[in-house]
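To start, I am sharing the structure in question, which I have written as C-alpha cells.
Note that one protein chain of the assembly has been removed; the remaining protein chains are unaltered in position.
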C-alpha cells in the first residue's frame, strides 16, 4: 500500500525500470480541467535521462499515453491513468548486480524485505518510478495554476560545495531552464556543470541541495496536527530517491537565532495580514499563511558509481563491485521537476481538502 | 481528518489546551500487550511542563486515564482511548492574545483557515496536543520492545550553537535523563542549561537540534515508494510544533561528499549483511537495513516571548505585543519524548504492516 | 483500524460496555457549526436502554460530555471528542458468560480473533458501542440540515411478520416518536408492542426491518465506483450489531420486475430533471439523483435470550446456557436512531467530498 499518496487527489504509481512500463493512476482529479498529453510530456522531458551531457547518456523517450479519465481534452472526474512504456531491452550491465549488492542502494533491503527483486535494473527503486509522480504532478500544477494562480519553481541551490545565491521570491522558470544543471545563477551553473563532468570522469558522483518555492499559495492550506503543510511536504520529498534531509524556511540555520531574531513580525498590507520576514517559510502552525513556501532538500551523491567498492553478494560473500552502465553522476538536475511534482501533489490535495472542509458557514 | 496518523497502528488525537481535556484513540493496537497507566505516565511526566527550572513553571499534573481497550492489564485489540483532563482555569494572560496575533505562532493562520479559534491558550496548536502522541507512543514503544527488542532514544544534540558530541550507537536512556536539558554530554548540558536560563531572563527564547536513534530495528520495515521509513519519519517529526528541518544519516552534510566517500560498503558479519559505515542512517531504498536509524530534527526558538514585538490584531490593526504568561524559553528538553513517541509510532505501524504483507510464501 | 469510518468527516469510536466509558472522536468536522451537548443528548436518549417497557430495563443515563472541538457553542474545525461514562458496576449476570459462549453472539469469535475479551458484558461488541456513532451522527445530521435542509428519518417497518404501510416521502419524525416501538403506523405499532412483550415473557426475542428515508439530498453525492452512495450506506448499516440484510429502493423485490417495469422514467419538473417512480431509491450509478433515498435493513432477533440453549465453554466443553440479565427482546426501536446516525455519517462525508472534488471549473 506504500505506492499510494494523497487523500482527495490520490495517486498510485506502478512499474519497475524493466518490464511493461511505469505510470500512475490519479483517483480524485476534479472534472473539467483542460489537460493534454503534450503538457504532461513537457514535464516528463525535464526529468528524462539523456537530456544533457551531465545526465546519464541513456536515451529514453518516455512517451506518455493517457489511458483514461480525459475526454475531448478535459478531465472527467474519473481516474486518470497514464502509462510510459519501458524499452524492454535488458541491459547486460546488470548481470553482475543480480548477485552483488550495490553499496547504499536498495538492492539488499529489497531482497531482505520481499525475498525477490527485479534485478534487471533498479526495479521499483529506480528513479524511473518517478515518471508517474511527474505526470501526476503536471496535472496538480495545472489545477493550482488555474484555480489560484499558484506557481511552483524548483532549482539547484547547491552542488557539493558550490552554492548559488538565489532569491526565491523572484526566480523564474526561464532562469531555471536556461542551463542544463537547472541552477538560475549563471556564474554558479557553469562551475557546477564543470564539477559534475569532472566527477563523472573520475567514476564518482556528487550530491547537493534543491530549493523549491511555491508562490501565491492560498492562505489556509494544511490540516493540523499531523497533516501540516510542512509535514506533508517533508514526507513527499523525502520519498524521492536519494534524499537525506528537508528544511522549510529558516531550517537548521534558524536554530542559531533567538526567538526575537527569528519571529516573523506581522504588518498590515492594505488590509492583508503579512509578515515582514519569512523565516516561517510560508507556513505557521502547519497552515499556509500566504507568503512564499520555501523548502530545501538534500540529495546524496548517486550510489551507483564506476569506482570499485567493497560489497557482498546475496549469499553474503565479500566481493568488490565497479558498476557498469550509464548512471547519472549527479541526480539534482533531473530531481528538480520531481520536487516540483511532489510539492504540487501536496498542495493540490490540501487545496481540495480545504474546499471540502471549510467555508460551510 | 488531519488528526489521524498511521495505517495499522492508527492514532487520532484530540483536544485543545483549554476545554475538557486532551487525549488519543489508538485504533489497531494488537491484543494481549501488557500495559499499565503507570508506564504511560512515565512518558507523560517526561514531557509535562513544570518539570524543571528550564521549562515553563506552569504546573500541570497531566494524569492519564485509560478509558477503553485494556482489560486486566492487557490490551484487548479494540481501540485504546486515553484522556488527560485540562485544568480548566482560564488564564488572564491570554486576554490580550485573543485579539493580537503572536508572531510566528498559529493564531493568525487558524483564524484564517477556520474563521474561529480557541484563543484561551494555544488551542489545538498548543504543545499540549502532543500528550496524546506521547501516550500512544508509549504503547508503540512497548510493542516494539517486546516483539523485537527495539530501543528508541532521543536527546538534545545542540542548543543554539552549543553542540554536544554523542555516539548514537552507545548513548543510554540513563545518560539522557541524567540532566534536565536531556543532553547526554555532561559538559555541554551545564552550558546549555545556563544559556537557556540566561535567554529566559532576557525575555527571549532559543532552539536547537534533537537527535534520535532507533536500535535493533528489524530489517525490512518501510513500504516504498511513498511510505519509505525516512519519508514517514520526516512527516512524523515535522508534524511536531516548532520543527523546521529533518535529516537522516548523513543529512545535509552528506551532500558535501562524493559517492565513493558517502556509500556504506557492505561486509559479512558472521553471515549477517552489515555496512561498515552508516551514512544511510539505517535505511536504504526506504527500507530499514538493521543498522541504527539516526535522525535529527531542527526546532526553532519558541515563538511566544516576553520581548516586545510588532504585530497586528485580528482586525489588521498594527500594534505591539509583549507576551505575558509562563512559556518555555526552549522547547527541546520537552521535545525529546515527543520525538521518541513519533519515531515509535512510525516504526510500530511499519512493523505491523510488514507482518501483514510479507512472509506469506 | 476497524473502528474508524469516513474520509473527510471521519469518526473513531472507542469503548467497551464495561470500563471507563464509550465515545467518539470526529476528525474533519467543519468549523463554525453551532452544536450543543443538549442536541446530542436528544439523540442519545432515543437510543438509550430503559427508555420504555419494551426495551431492556437497564437504566443508563448515558450523559454525553463534549471534551474538545467546540468553543462558545461552535465547532472549531478541530477534532470533537465526546465521552459517555460507563456505570462501572460489574454485573453478576455475566459471570456464567465469562466461560460460556452465547450462541450467535460475538463471544466466541472475539476470543478466537484476539485471544482475550472483556467478558463483563458484551465488551466491544455491545450495542453500547453505538453511542459514539449516534453522538457523531447528531452532528452530521445538523450539518446536512443547515447546509442543505436534508432530513433523515428512520422507523420500524416490520416486527417479525407485522408489517406497517408507510409512505417514506410523507412520514414525519413526530409520527415516528409518537409510540415506543417507533413505527409510524398507529394500528401496527400497538400490535408490535404486544408481540414484543409476549415474546419477552417467553424468554425469547424477535427481529424485523427498519426503513430509512433521506429527503432533499443534494444531487451529485457519491463517488463511483467503490464509494457509491448505496455501497457506503450498505457498509454503514451492516456494521451495526444484529444486521443481516440491506436494500435500497426496489431491493430484492425489484428483481421480480422486468426492466421496462422497473426503470424510473424521467420527466422535467419545471426544468428540474426528476423521475416518475423511485425504484432506484434516490441513487443512480452510485450518485444521488435528488429523489428520496430509501433503504431497508434486516435486524435479526436478539441473540441473548433467557431460554435455555446448547453451547460450549471457551474450553470446548458442551454445556447449556440460559442467559441472565436484562436484555432487549427486540433491538429495533433502539436501532432506529442508530440507522439515522449511520445514514447521516455517510451523506455528510460525501457532501464534504463533493464540495472538495467538484465545482472547480
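Read from first to last, the chains carry the letters A, B and C; within each, the first residue is number 1.
The rule we apply is simple: a residue touches a chain if its C-beta (ideal position, glycine included) is under 8 Å from a C-beta of that chain, and two chains touch if they have at least 3 such contacts.
Bear in mind the structure is a predicted one, so any value in this text is a computation, not a measurement.
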Shown chains that the omitted chain touches within the full complex: A, B, C
Residue among A:100, A:117 or A:306 touching the omitted chain: A:117
Of C:29, C:153 or C:199, the one touching the omitted chain in the full complex: C:199
Chain C, residues in touch with the chain not shown (by the definition above): 1-5, 7, 13, 101, 103-110, 112-115, 124-125, 129, 158, 160-161, 199, 204-209, 219-220, 222-228, 230-236, 238-239, 241, 243-252, 254-268, 271-273, 275-276, 279-281, 283-289, 298-305, 307, 309-312, 316-318, 353-354, 357-358, 361
Absent-chain interface as seen on chain B, which is shown: 7-8, 28, 30-33, 77-78, 143, 146-147, 224, 352-353, 355-358, 360-361
Residue ranges of chain A at the interface with the undisplayed chain: 1-4, 7-8, 10, 12-16, 19-23, 25, 27-28, 31-32, 65-71, 74, 76-81, 83, 113-118, 123-124
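Convention: only the chains that are shown with their structure count from here on.
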Central chain (by mean CA position): B
Computed distance of Cα centres, chain C from chain B, in Å: 38
Distance between chain centroids, defined by C-alpha means - chain A, chain B (Å): 26
In chain A, residues with contacts to at least two other chains: 7, 224, 353, 357-358, 361
